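Okay, handing you the structure first.
Note that one protein chain of the assembly has been removed; the remaining protein chains are unaltered in position.
To keep things simple, chains are lettered A, B and C as they appear, and every chain counts its residues starting from 1.
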């Protein structure tokens, strides 16, 4: 299992702030394969993570990218580009 | 007459902070001609304004240079490069 | 060395800066920046905003930015404070203070920390405007400002 977190506009459009999901076969699990499984849920999820959308990902609270590998217990956060400061 | 002011290390090495001097023929008076007359005073004045010395000049409280013209009533200040801040 | 805080409360800029130099005689320059809520943005009137963040990662990201600044410049101490929650125009949002032996290092590190914070620290602003609420969009100019510091080789943003 991995913990998924969603923030800001992405949280609002998905209607979800936190969930736990099972990973696919561990050797092939990456952020990209996780996102693919999320997009398969329904049109809303598909649209939120479509290639035209700007989203960012952090794994265990470090900025990551689609190629970042995942393992059970990881905390994966998805969010829009940041706008602090 | 013009008022001459000296600051910081230059004031100390000349032993003078303020004096009044007569200008030369007005149409030809510049900072350069004034400095020439000061250098003619004695060795100390000659050395203080020698070409190897770093000095700055302000005329009427504005940064100036050797070519700046002078007229009666001007306030001319000589000092080392500034070191504030 | 760095002091990083994320909090809903306002902060006292003078006191925070004072803390960077108190009982020290090796600080030659103290550069700081305070960011405030403006009453307009992108042509919208702004009545207020709410700052959301990612607890845990936020502090970690700010600390990481300070570590990177310390590796690039000769710094003595620094502070980064960022508010979260509801704010109104005129409120302080963020402050960065950097103490160094020399002014060039203090200025550069302060601006670097702000530029990195703008593109790497997980905060999001939702503005309240006369026509409703809207999430503020990231600015391309902030990415440009961050890139001028060169590659930090610590992953994408």
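Operating definition for what follows: a contact is a pair of C-beta atoms (placed from the backbone, for glycine too) under 8 Å apart; a residue touches a chain by one contact, two chains touch by 3 or more.
For clarity, every value in this text was computed on a predicted model and none was experimentally measured.
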For this session: Kindly name the visible chains that come into contact with the excluded chain.
Result: B, C
Problem set entry | Selected residue (touches chain absent from view) among C:2, C:37, C:62 or C:121 | C:37
Exercise. For chain B, which residues reach the chain that was dropped from this view?
Worked result: 5, 7-9, 54, 56, 58, 61-65, 77, 79-85
Exercise. List the chain C residues touching the unshown chain?
Worked result: 12-15, 17-18, 21, 23-40, 89-90, 101, 103-104, 106-107, 110-111, 114, 145
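Operating definition for what follows: only the chains that are shown with their structure count from here on.
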Exercise. Centre to centre, by mean C-alpha position, how many angstrom separate chain A and chain B?
Worked result: 72
Exercise. Roughly how many whole angstrom separate the Cα centroids of chain B and chain C?
Worked result: 49
Seminar exercise, completed: Each of the following residues of chain A touches two or more other chains, namely none
Seminar exercise, completed: chain C residues touching 2+ other chains are none
